[in-house]
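Every protein chain except one is present and positioned as in the full complex.
In order of appearance the chains are A and B, and numbering begins at 1 in each one.
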Amino acid sequence: MPEQFEPKILGFLCNWCSYAGADLAGVSRIQYPTNIRIIRTMCSGRVDPTHVLEAFKSGVDGVLVTGCHIGDCHYITGNLACQKRVEFLKKVLEEIGMDPRRLRLEWVSASEGGKFARIVKEMIEEVRKLGPSPLRKEVVGVEASV
Amino acid sequence: MMEKTEPTMPATEEKPRIGVFICHCGINIGGIVKVPEVVKYAQTLPDVVYAEDNIYTCSAEGIASIKEAIKEKNLNRVIVASCTPRTHEPLFRNACQDAGLNPYLFTFANIREHCSWVHMHEPEKATEKAKDIVRMATARASFLNPQEEAEVQVDPSALVIGGGISGITAANCLANQGFKVFLVEKEKELGGMLRNIYKLYPTDEEVSRILESMINSVKSHKNIEILTSAIVKNVEGYIGNFVVTTIKEGKEEENKFKVGTIIVATGAIEFEPIDKYGYGKYDHILTQVQFERILQGGKQAFDKFVKPKTVAMIQCVGAREEKAPRAYCSRICCMVAVKNAMQIKEWYPDANVYIIYQDLQTYGKDYEEHHRKARDAGIKFINYTKERPVEVTLGTGKKLNLKVYHALLGEETQLDCDLVILSTPLVQHQEGKDLSKILKVPIGPDEFFLEAHVKLRPVDFATDGIYVCGTAHGPKDVGESIAQAYAVSSRAAGPMANRKVRTEAITAFVNRDLCVGCRMCEKLCPFGAHKVEEGKSTVIEAVCKGCGVCAGACLRRAITMRHFTDDQILAEIKTAFLSGSGGVGGL
Partner (left out) sequence: MSKAGLVIGGGIAGVQAALDLADQGFTVYLVEKNPSIGGRMAQLDKTFPTLDCAACIMTPKMVDAGRHKNIKLLTFSEVKGISRKGKNFLVRILKKPRYVDETKCTGCGACAQLCPVEVPNDFDERMGVRNAIYVPFPQAVPLIYTVDKENCLECDLCKNVCGVNAVDYEQQSQEIEIEVGAIIVTTGFNLFDSRKKEEYGYGVYDNVITGLALERLLSASGPTGGHVVRPSDGKIPKKVAFIQCVGSRDEKSGNTYCSRVCCMYATKEAELVKEHVPGVDVKIYYMDIRAFGKGFEEFYQRAKEEFKINYVKGRVAEIIEDPNTKDLIIRAENIELGEPIEDRVDMVILSSGLVPAATNDLEKILPIKIGEDGFFVTANPKVDPVTTSVEGVFIAGVAEGPKDIPDAVTQASAAAMKASIFLKE
C-alpha cells in the first residue's frame, strides 16, 4: 500500500496580520493538517527571494508567503514590495523547472483565522498533486546543518 | 547624539548555552503534545544545555524557574515553547532582563496556537511538529545577538508652521506646557482664514473677539517666537533633532534653528469657481468667503452693496466631482450656508433666501438643530442633483436668473436673485504642496496632507515627530480644528516631555563594504530611514521601524535586520523539517 505523499510547506507570516490570523485559527480551534511550519517576520516585505529559494533547496515542497491586505500593511507599503517580489520569484521558479504554484502569496488579516486554515488545507492538496519538489532528491539523506 | 552599542554582526564569539522551557499550558498543550518527549528531544539538540517543562511557564513559578535556570546554568539564550509571542513575548523578555540576560537573546516557539490547538486529533504528528518547532527556535537562538533599544534625545521645542487658528491654538498649548515654540506664518498678520470670517456657527460668536484674544496670548507668551512673512525653506534631521531653515518673504536672510517636533497647520484656501455658474462674468455672484468679508462690514456696508430681496446659495460648486482632486465633500459648506442665510434673514427679515443643495450636511447633534431653526426662520431648501445642475443667466435689471430643477418636487423653478452665493470647497494651496516635499510627508488624492492612519492616528504623520492639524489635514470647522490642535499638542508633548524617545531595537543594518549606493532602500523605505551619502546607505536608526523591506530588496545582500537576520531566518528554514531522517518526518 503506497504511503500518501505528505508535502512539506513552509510559511512566512507577518507579525501584525497573518501571524495573528494563524493565532486566531488556533484560538478558534480550527483544525488543519500538520504539514506546515511557520517562520515569523515583522513584515511580509522582509521575505527575501533568497529565503524562498533556500527553502526549496532545503527540500520544501511548497512555500506560502502571507501578509496584511493591501492598504493595511503596518509599515504602509511593505506588502506591496512583497507582492512584486513573489511575482518575480514565480518567473524564476518557472525558469528552473519548478511549478510556480509551489509558491503562493496570500493576504490574511488578524481576524481571518478561518481563511488561514482554508489556505493551508488548499495548498497542501495542491502541492500534493504536484508531487515532491524536484529539488528534494538532492537533499534527502543530508543532515540539516545549523 | 545617539547612545547605542555597535551590533556585533555576525553572532557573538561566546558559545551559545540554550535553555528550553516547554509549557503544558494546563491541558491546552500537554493534553495533545507529549511534552516530556519534547523536553527529552530538546536536550539532544546542539547548544542546548538545559531543558525543562512547566505547567504554566507564564505563571509566577514558571517565571521564577526561568530566572533561576539562567543564573544557575549560566544560560545565554532562552527559549519558551508555549503560546504566541504576540501576547507573551514581553513577559518572558522582562524575565530574562531581570535575571541579567539581554531580552533579545530570548526567542519563542509557538506550540499552542500553531500546533496543539489546530491538530487536536493528531497527537503523534502534533508532537513531532512541536519538536520541529522547538528545533527551529534553537537554531535561530544560536544566531541571536544582544540588542539595545537606543534612546534619542528630544529637544523640548516645536516648530508650528502656520499661524491660523489651529497653529495659534497648538502654539499656545505647547507653550503653556513649558516648551519653546517657533510659530512661522507666511502672511504679515496672524489669523489665517479666520481673518475673513464674520461669525462662527452654531454659537453665532463674532470671530474678531475670539481671534484677538488668541493672537494676543500668542504674541505675549514668552515661550513663543513668532516669524511672520516667513516660510519654511528646508528641514533636515529626524524626531528630536530637526534643523529648520526659514526665509523671509523677498529677503535673502535665512534663519536656522533646531526643534524636537514639527506641527503642520498650514490651513487651506477657498476654491475659486472660475467660469462656473457665471462667476467672474456677472456681478453679485460671490463665494462664501467673499460674502463673509462683506458681512464683516456690518449691515451698513451690506446695504451699500445690495439690499437683497431674493438670495440664492448654491452648494457643492466645484466639489464632489467625478475625479480627484475635488472628488470630496468639503464638510462645512452646508453649515456655512445655513449660518449666512440666517444672518441675511436677521438683517432682512422679508428677504427670500434659498439654499440649493444636493445632500444637506448638517450632521451631529447641534447642527441638525440649526437646520431646523433655519427652516423655522423661513429659509427655503431646494434639493438639486448633480445630473441637472442649476443654470445661471443674466436676468432683467441687475438680477440673476436661476433655473433650478427641484428634485423632490419633480419640477423646475425659476428664481430672480439679487445675490447668488456659491459654496465652494476648501482646497490645498501651493505652499502646502511645496511643504509636503520639503518635509517628505505625503498628500492624499484630495491634495490635503495624509495622516499615518485614517482611523487611529489621525494627526500623526508616518514620519515620527511630525504632526498635522486643522484644514491642512482636510476641510473642517473651527471647533474641529481646535480639537485637532489640542490633539496634536498632546501627541507632540509625549516625546518632548520625556526629553527622549526609545527607538526600535529591530532596525536595519547596512554592510558598507557591500553597499553600492543604488538607492533602492532609500526609495522603498516608507519612513525615510535610509539616506544615501557618498555612495553608501546610512540607516537613521531613530526613524527605522524594523519592517525589513530594504533587507528583502537589497540586491547586494548588504542589508540585514537586527533580530531578524538572514542567518537567523535561514537557520529556521533549514531546520524546519526533519530531513535528517530521510523521510518526511514530523508529518
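Methods note: a residue touches a chain if its C-beta (ideal position, glycine included) is under 8 Å from a C-beta of that chain, and two chains touch if they have at least 3 such contacts.
Bear in mind the structure is a predicted one, so any value in this text is a computation, not a measurement.
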item	value
Absent-chain contact - pick from B:Thr246, B:Ser423 or B:Gln484	B:Gln484
Touching the absent chain when the full complex is considered, from B:Ala109, B:Ala158, B:Cys173 or B:Val353	B:Cys173
Touch criterion as defined above, residue of B:Val289, B:Val306, B:Cys329 or B:Ala377 at the omitted chain	B:Cys329
Listed residues B:Gln43, B:Asn74, B:Thr87 or B:Asn216, member touching the removed chain	B:Thr87
For chain A, residues in touch with the removed chain	16-17, 20, 24, 27-28, 68-69, 71-72, 109-115
Residues belonging to chain B that touch the chain removed from view	24-28, 55-56, 58-59, 87, 90, 173, 176-177, 200, 202-203, 205, 210, 320, 327-329, 331, 359-369, 372, 407-410, 444-446, 448, 453-459, 473-474, 478-480, 482-491, 493-494, 497-498
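Basically, only the chains that are shown with their structure count from here on.
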item	value
Residue ranges of chain A touching chain B (in the complex, touch as defined)	5-6, 8, 10, 15, 19-20, 22-23, 25-27, 29-35, 37-43, 45-51, 54-55, 58-60, 74-78, 81-82, 85, 117, 139-146
Residues of chain B that touch chain A when the two form their complex	46, 84-86, 110, 112-114, 117-122, 125-126, 128-129, 132-133, 136, 139, 142, 462, 506, 524, 526-527, 545-549, 551-553, 557, 561, 564, 566, 569-577, 579-580, 582, 584, 586-587
